[in-house]
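All protein chains of the complex are present and in place, except for one that has been dropped.
This part shows subunit A:
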């Protein structure tokens, strides 16, 4: 089961800020699903995960709506 965070319509850096908040609320090893429309979030989510040590399991692009699956590591 994964927690879903909807950041559709929000622009940089809000998707990242909201993701950070949401990931703190889930248990280590759990997965957060983030749904965004900001095209910049594709690269940014990757960079965010790389820097924070969380794992970006999956990025899906459904015609302008992006779904990220992030596993909390630390």
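Quick note on the criterion: a contact is a pair of C-beta atoms (placed from the backbone, for glycine too) under 8 Å apart; a residue touches a chain by one contact, two chains touch by 3 or more; residues count from 1.
One rule holds in what follows: contacts and distances are computed from a predicted model.
Q: Can you work out the missing subunit's protein name as recorded in UniProt? Choose among "YciI family protein", "SigE family RNA polymerase sigma factor", "Phenylacetate-CoA oxygenase subunit PaaI" or "NADH dehydrogenase".
A: Cross-referencing UniProt, the chain left out corresponds to "NADH dehydrogenase".
Q: For the chain that's not shown, point to the residue among A:30, A:52 or A:67 touching it.
A: A:52
Q: List the residues of subunit A that touch the chain left out of this view.
A: For subunit A, the residues touching the absent chain are 9-14, 16-17, 19-20, 38, 47-48, 51-53, 74.
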